[in-house]
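Omission of a single protein chain aside, the complex is shown with its protein chains in their original locations.
After this line comes chain A, so read on.
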Amino acid sequence: MIKINDLCFSWKTTPVINISNLHIQTGKHLFIEGPSGSGKSTLLSLLAGVLTPNSGGIEVLKQPLTSLSSSQKDSFRADHIGFIFQQFNLIPYLSVIDNITLPCSFSTIRKQKAITRSGDLKSEAVRLLKALGLTGEDIFQRNVNELSVGQQQRVAAARAMLGSPEIIIADEPTSALDSAHRDAFISTLFNECDKENITLIFVSHDSSLKKHFNHHINLGAINNIKQEQQ
């Protein structure tokens, strides 16, 4: 589902990424481990089509990203990829529900999927929140800044899952959580991704999380540009 061939990317003149070969299959929970500065975020941006590689090819869902224009890549991302970031995932001026349904403003495919599933966007958002363990009407009405970090991350997960994109990329989603919450978050995330048949790419510098995943990659190992070289 994701194929990377001879991928090279440099920030200005500094090479950051040089991956000769990487294949990720559908339905997998993949853990990409890498210390800070190893180019994790850059790799994710390349996968998302936000950054364009200097050379080499990236194929996502059999679609070579390099053949798409930047706005086509934006649409492609909207349609097929959900993101969960480390922290502050939510737009402060939108309600919980509005944050979750935000991708539908940019992707009609995901909007259709969500509506097909629950009848309307709000019901689907509520369904996902409940599945992720957030219940109670009051949460939906609250300002997102009033939620705890754990609740915020679950709202972010719900947003990433809404409309069942094929891929969810989670960039250090648990680093702001304590260990109890972290494990609970990861297990609910796994459950939901399995149910929806979503490929989860989980990126972290924390190798202790490796145990939850059946597949893992060490970015330091596959990236030909070594830390020392940077």
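By definition in this document, a residue touches a chain if its C-beta (ideal position, glycine included) is under 8 Å from a C-beta of that chain, and two chains touch if they have at least 3 such contacts; residues count from 1.
We take it that contacts and distances are computed from a predicted model.
Comparing "Peptidase M16", "Electron transfer flavoprotein subunit beta", "SpoVR family protein" or "ABC transporter permease" against the UniProt entry of the hidden chain yields the protein name "ABC transporter permease". Screening A:4, A:44, A:97 or A:161 against the full complex identifies A:44 as the residue touching the chain left out.
Which of A:4, A:32 or A:78 touches the hidden chain is settled by the complete complex: it is A:78.
For chain A, the residues touching the absent chain in the complete assembly are 41, 44-45, 48, 50-51, 70-71, 74-75, 77-79, 83, 85, 88-94, 98, 102-103, 105-107, 159.
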